[in-house]
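Just one protein chain is left out here, and the rest sit where they should.
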Amino acid sequence: MKTAVTVAKRIASAVPSLVGVVVVTFLLARALPGDPAAYYAGSSATPESIASIRAHLGLDRPLVWQFVDYVWKLAHGDLGISVSSGKPVLEDLAVRLPASIELTGMALLFALLIGLPLGVLAATKPGRLVDHLCRLVVTVGAAFPTFFVALMLVFVCYYKLGIAPEPLGRLSEIYYTMPPPVTGLLSIDTLLAGDIDAFRGAIAQLVLPSISLGLFALAPIARMTRAAMLTALSSDFCRTARAMGLSSGRIVFGYALRNALLPIVNILGMVFSFLLGANVLVEQVFAWPGVGAYAVNAVIASDYAAVQGFVLMMAILYVLLNLAVDLVATAIDPRVAYDG
Amino acid sequence: MAEPTAASSAPSTVWSDLRHVALGNGLTVAALAVLALIVVLGLIGPAIAPWDPLASSASLTLKPPSLPHPFGTDALGRDILSRVIVAARLDLLMAFGAVVLSFAVGTALGAVAGYVGGAVDQIVGRVMDTIMAFPLFVLAMGIVAALGNSVGNIVIATAVINLPFYVRFARAEVNVRRDQTYVEAARMGGNGPARILIVHIVPNILPAMMVQASLNLGWAILNAAGLSFIGLGVKPPTPEWGIMVSEGASYIFSGEWWTFTFPGLALVTAVFCFNLVGDGLRDVIDPRRRT
Partner (left out) sequence: MLGLAALLASAALMPVAAATPKDVLIEVGEHGPNSLDPMTPAANELSQLVAWQIYDRLITHPMKTLPDGKVIYDATKFAPELAESWDVQDDGKTLIFHLRKDATFHDGSPVTAEDVKWSFDRAIAAGGFPAIQMAAGTYTDPTVFSVVDEHTFKISLKEPNKLAIPDLAVPVPDVLNKKLALEHATKDDPWALNWTRDHDAGGGPFKVASWKSGDQIVFDRFDAWKSGPLPALKRVVYREIASPGTRRALLEKGDVDVSVGLPPKDYAELAAGGKVNVIGTLMQNEQFEVDLNVTLKPFSDKRVRQAIAYALPYEAIMSQSLYGRAEPLWGHDPAKPFEPKWPVASPYKTDLDKAKALLKEAGYADGFKTQLFIDMSQTTVQEPMALLIQESLKKLNIDVSIEKIPGSDWFAKMGSKSMPMDINYFYGWLDYPEYFFFWTYDGKNNSVFNTANYVNPDLDKLTAEARFETDPAKYEALITKMNGIVMDDVPRVPVAHLFSDIALQKNVKGYMYWFHTHLDYRFVTKE
């Protein structure tokens, strides 16, 4: 019951920013250079044909009316048709979102697998060489532009060494069959389909883009882990535990880490949403059929329905994500109830 | 969760901290030195660049690093070293510009919102929530695409997506301070709200804000470079690190690795140094937030 109220409150608090997002998205998309009517009219356009298409698209009406029209359609789940793909934007996004989610999830996993141990290690020996090294590693990681890392990895691992598969999206359909879509995440769907080869193929494709993307998330995760661990280790119960003669391993992993989880989970939400945005650059390099690459093309091509749809979907995703993080935080530590 | 704030920062501790950090971490000092070098390049770059960064040469296209051209030449035969040197100014300007802009606007907005509270606070908060609800890089892309790609617009876009961090930070800091005794005392002394904010509160939150800003510089460079990479950067033929990486990227599989590696490394070095120095600065000014 209490959880339900919390969730309801949390969702209600997101409504104003969603309204803001709809308005900003609409304005931003209209400000994009390019005239959709001229685009539709194509190479044989005449001023008359452009005018008639503009009227047909409703672009000749006052901005306010266009906005009302936009909101009305939005309410009916109509995000418009993408000029570059020729398909409804909603359909495009639905097809592409799982690819981005999977990549972002893997990147986060990579960052966690490395960032958590680094942070814990640094916290156990603060101020010592190992601490400084950890800090150095994550700072270097954060200094590399994602696209630069992606290019370098492709160059070295695929082109020079040949140890990575071709940077060609999620799964080579020449060698493998696509599993029937269940979750949309290939690493799961292939397993559900019982196709181990395709599973390995899908994972192999994920490695390089996940590293490129995840490298940037290392720093916040490792740093937050270190800070949280330091706080936890210096807390009374850890001191007590130490005084009681518990082994340091037990203290670190059994007590301190569990207590440090809360701030880590909190920052994970932020990192995940940040990665979803940074996807844009990595997907471009790896021909990843996700929403990020879609967005870049849409912006470059002034495909305003697609830009609108993408940004809106992302914003909604963020709200849901933050909600999830809050709920997880509450689950980990019931003292943290949402107080908004 | 309110951030633990550093209330006291008496000069003597700053100095001892500074000494401690400088001695304890040679790396920060080294980073500071490299950074100083980059800033110097930014100031006098065009004067010391060995070649004209814009001059093309048909006979010198895509030459690997050599003595006259230590970083090699690009597709138009332009000297990459000279371009990397000259680009420093623009990249630094964009990063500083964006950070200063969001710092100034963010501090002002956040301070007012935190001090006045009520409806103003609500509105500022909602606007910042709206910005935060966007995937930040995508918002920056949208802004630059809509306004047109120019240096000014890249700076604006980077500043806008950074704004919420400053606003929230300033608001939280002001919120904590507005009921503290020294502010109360100022109020009793007949100071108006504007004066209290400007004279008594803002100077106190500035050091912590500066740390935030310094940590932000590297990120601002990366953001501008990312925009350049997808074709939303400054106009050619202006040298800029991000664009140079993006241009060089097309030669990745034909073996002309120097075209993207050197500008990329310049980018990485600058960001790395900014981050290290920012860290160091925080250790000095705000040691409790060290993570």
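Which chain is which? They are A and B, in the order written, and residues in each are numbered from 1.
Methods note: a residue touches a chain if its C-beta (ideal position, glycine included) is under 8 Å from a C-beta of that chain, and two chains touch if they have at least 3 such contacts.
As the structure is a prediction and not an experimental result, all values here were calculated from the model.
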- Message: One chain isn't displayed here. Which of the visible ones does it touch?
- Response: A, B
- Given A:L79, A:V154, A:A227 or A:L281, the residue that touches the chain left out of view is A:V154
- Task: Based on the whole complex, identify which of B:L41, B:A95, B:I252 or B:L276 touches the chain you can't see.
- Result: B:I252
- Message: Using the document's definition of touch, tell me which of A:L90, A:L168 or A:M270 contacts the absent chain.
- Response: A:L168
- Contact footprint on subunit B, counting only the chain that is left out: 54-56, 58, 61, 75-77, 145, 149, 231, 235-237, 249-254
- Message: Take the complete complex as the reference. Which residues in subunit A touch the chain that isn't displayed?
- Response: 33-35, 38-45, 49-50, 53, 83-87, 92, 95-96, 110, 113-114, 154, 157-159, 162-169, 172-175, 200-201, 203-204, 207-208, 211, 215, 284-285, 287, 289, 293-294, 297, 300-303
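We adopt the following convention: only the chains that are shown with their structure count from here on.
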- Message: Taking the mean of the C-alpha atoms as each chain's centre, how many Å separate subunit A from subunit B?
- Response: 23
- Within the complex, subunit B is touched by subunit A residues 14, 16-18, 20-21, 24, 28-29, 31-33, 127, 132, 135-136, 139-140, 142-148, 151-152, 154-155, 159, 223-224, 226-227, 263, 266, 273-274, 276-278, 280-281, 284, 295-296, 299-300, 302, 307, 310-311, 314-315, 318-319
- subunit A touches which residues of subunit B in the complex? 1, 24-25, 27, 126-127, 129-130, 132-139, 141-143, 145-148, 218, 222, 225-226, 229-232, 242, 245-246, 249, 252-253, 257, 260, 264, 267-269, 271-272, 275-276, 279, 290-291
